[in-house]
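My structure is below; once you've seen it, I'll send some questions.
A single protein chain has been removed from this complex, and every other one stays in its place.
Chains here go by letter, A, B and C, matching the order in which they are written, and residues are numbered from 1 within each.
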Amino acid sequence: MSDVLAGLRLAHPVMVASGCGGTGRELAPYVDLDGLAFVTRTLTREPHPGSAMPRVLESPSGLLHAVGLHNPGIEVFLSDELPWLVRAGARVLVSFCATSLGEYAELTRLLAGAPGLGGVEVNLASPDADAVGAFDAREPFHAASAVAAVRRELPADLALLVKVRPDPVRVVETARAVRDAGAGAVVVGGALAAAMPDGRPAGLSGPAIRPVTLAATRAVRRAAPEVPVVACGGVTAPEHVRAYLDAGAVAVQVGTGLLHDPTLITRLAHDLEETP
Amino acid sequence: MSDVLAGLRLAHPVMVASGCGGTGRELAPYVDLDGLAFVTRTLTREPHPGSAMPRVLESPSGLLHAVGLHNPGIEVFLSDELPWLVRAGARVLVSFCATSLGEYAELTRLLAGAPGLGGVEVNLASPDADAVGAFDAREPFHAASAVAAVRRELPADLALLVKVRPDPVRVVETARAVRDAGAGAVVVGGALAAAMPDGRPAGLSGPAIRPVTLAATRAVRRAAPEVPVVACGGVTAPEHVRAYLDAGAVAVQVGTGLLHDPTLITRLAHDLEETP
Amino acid sequence: MTTTTSSAPGPLRVRGEVLAVRRAGAFRVLTLSAPGVPAAFRPGTFVVVSPGDDRLTARAWWIHRVEAAGAFGPTIEVVIDPATASGAWFAGLPVGTRLGLTGPLGRPFTLPRQPVSALLVGEGHAVAPLLALAERLRSRECRVTLLVGAPDEQHLLAVREARRLVRQVVVVTEDGSVGQRGVVTDHLPGLLRSSEAAVVYTAGRPDAVRLVAQAADDAGVPSQVGLESPMPCGTGLCHGCVVPVVGDDAVPRQVRACVEGPVLPGHRVDWEALA
Partner (left out) sequence: MTTTTSSAPGPLRVRGEVLAVRRAGAFRVLTLSAPGVPAAFRPGTFVVVSPGDDRLTARAWWIHRVEAAGAFGPTIEVVIDPATASGAWFAGLPVGTRLGLTGPLGRPFTLPRQPVSALLVGEGHAVAPLLALAERLRSRECRVTLLVGAPDEQHLLAVREARRLVRQVVVVTEDGSVGQRGVVTDHLPGLLRSSEAAVVYTAGRPDAVRLVAQAADDAGVPSQVGLESPMPCGTGLCHGCVVPVVGDDAVPRQVRACVEGPVLPGHRVDWEALA
């Protein structure tokens, strides 16, 4: 396990998905952060107040969310949140997105020197990223440019993950493109594009979407076996982790499942130890 | 209601989704077919034995299906099944797909003269259509060519519906393209591309995907208000019908909900009468 | 509007209720209110229920018994093996639970026109549809022999009742705790001969009924098998329950087990392809 994600030494292959671990401190009562791969909520250059309420609603076997990239901005994160996470032993991956290629480069430079950082996750998968004017990475070519901009500035010892939409029909092209542009691994699975009842763009996560993400994971592994895949979507039980690993993923991320039960990662990791 | 779908006189705007009404006969004990819009399972030139078992499995708040376009071929359908449906009073829309543009034209000619036919639904949305070598309509341009091939051969008094993937990120382009190519209405919503546990391509349907289809419906109505939309995905209760109609759909189709409760359409239609 | 050609009333979707749950060895017998269902019942038909809005596929259960006008109105009984996940769910429903159920579904056992000798074979819960069948056969003056099998005494269903109803009841258990030690197939060839059966009826999982159908075939006796294969909707709508068959023309085809079955002539099922 130790090396699959560009030298991140992980205690186990179950990671905290972006936007679902709070600042890390809120998870600490339930989970041992030491050695745990923790992806931050997606950060941006400027602070963002996020969306109006309601932000998170229930949907059949899923969650609809339009948090709107609520975040304090990368600089505040680096000064106020990262040091605590590093002290707690977490392997921190900063999720971020930017409004332009230039800004991708700039933010990567900001992150490059952050003490204790384990790597980054370029978020190209947010259904509500338009709201913050994020660089449009729908086309594989544009996705690749963003990743290339990050790759150029990122020290080689930091992991570079790229999160892409889990669309079984399109994901292979995107995965190949971002891998060629320098991604160390591809995270297959943001939320599915959906909408809040009032029509605002939202993401759909949770068990409801698992068969979609599993199909996307398989599609990448089959068509582009050279691309390491981290799968993310709908994990709430050990058998889901195993299904993703069986499908060829090197690790999984857990989001909605943690909101439902914050001890979930501990249980999943424990199960993997029992039945390796 | 009567004219929204190219002159189909419907009793109410709740239709039977493709592949979920059997041959019609199996629905008859539960639903009055008279005036009901009935979309057939997707038919092809040649008979298809369909996929191996299992074909339909449960998924959280959804169904996974890989029926593999099991069908007796268009000609057998026209001789053995259509006459019964017409006699029962159903407004029959034949769903079909073809392997080439030439075959789209050919099949449309076969259908054009079928007595009592109400219209057709060109199925460009099957996640498992690759298995039968269906014409690849992923790109809007290709989708439009298929629709144009049908349009040229289809008598003007038959309704022309085109079913497209309910992908909120891509659906607007496709909807515009097929509308420009002659579609009378766009059916927003096949199943989502997913996979069976054993990896075979499958569709994901049911309440789990409703927020995705609702978002896609809204996206089309907002960006291309000139395109009449029939929404299809996850309807199991009157409030879902109303949500789609509120989002601008002219009608809805019901699939998974019927498999779960074959009287569903009757209840939905009844509710619409009560609270118009 | 019922459009089936048969003159029996068609299936219904009704709002049922769990009225009672009682033990029968390892099994649970559920009494469900099911308005309209008893009137349309014939042996070999079944009902489906789904566990909920989040678990959408149908679960099928043989109708074991019906009562058209009991104290609680029309009711049916089903026999549940709680050893499976679905069985545990259904058997565990508290009395008073309301649920949507659809039935009676499927083609029933075909009854012989003549008063011939019939051999009925069932294992475990799958004896459920055979008692009502035995009654109807008897009322047509058929001689009925019932071969009941189970791993042990706990999984023997309704033997006492069967003995009242049927001329000859042969019981076999794998552990020999009741009746003869063994499995039903050990006793089939002998019983086929001794009972002079003109027809064999059985129900159960494909792997089990296949052996019965084959023994009947070997003895040159036609069989009617009630197939317990997965039925995602149960109503014929989804095409998700196909069973490979061979037509009289020897052409391989597929039928939907839920509407063209669940009872099929044993010799028509393409057992190799089904496995």
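In this text, a contact is a pair of C-beta atoms (placed from the backbone, for glycine too) under 8 Å apart; a residue touches a chain by one contact, two chains touch by 3 or more.
Treat the numbers as computed from the prediction; the structure is a model and nothing was measured.
**Q** If I'm reading the header right, one chain is hidden. Which shown chains does it touch across the whole complex?
**A** Among the chains that are shown, those touched by the missing chain are A, B, C.
**Q** Which of these, A:54, A:199 or A:248, touches the one chain of the complex that we don't see?
**A** Only one listed residue reaches the unshown chain, and that is A:54.
**Q** Sort through A:9, A:152 or A:260 and give me the one touching the missing partner chain.
**A** Selected residue, touching the omitted chain: A:260.
**Q** When the complex is taken as a whole, what residues of subunit B touch the one chain not shown?
**A** So the residues of subunit B touching the missing chain come out as 60-61.
**Q** Just checking the interface: what residues of subunit C touch the absent partner chain?
**A** That gives, for subunit C, the contact residues 52-54, 94.
**Q** Across the whole complex, list the residues on subunit A that are touched by the chain not included here.
**A** Answer for subunit A: residues 19-23, 25-30, 32-33, 41, 49-50, 53-58, 60-63, 65, 67, 70, 88, 206-207, 236, 256, 258-263 touch the chain left out.
The rule is short, and it goes like this: only the chains that are shown with their structure count from here on.
**Q** Measuring from the mean of all protein Cα atoms shown, which chain centre lies nearest?
**A** Centroid comparison flags B as closest.
**Q** Quick one: subunit A and subunit B, Cα centre-to-centre, how many Å?
**A** 35
**Q** Hey, how far is the Cα centre of subunit A from the one of subunit C, in Å?
**A** About 51 Å separates the centre of subunit A from that of subunit C.
**Q** On subunit A, where are the residues touching two or more other chains?
**A** 60-61
**Q** Could you say which residues in subunit C touch two or more other chains, in rising order?
**A** Answer for subunit C, listing residues that touch two or more other chains: 53-54.
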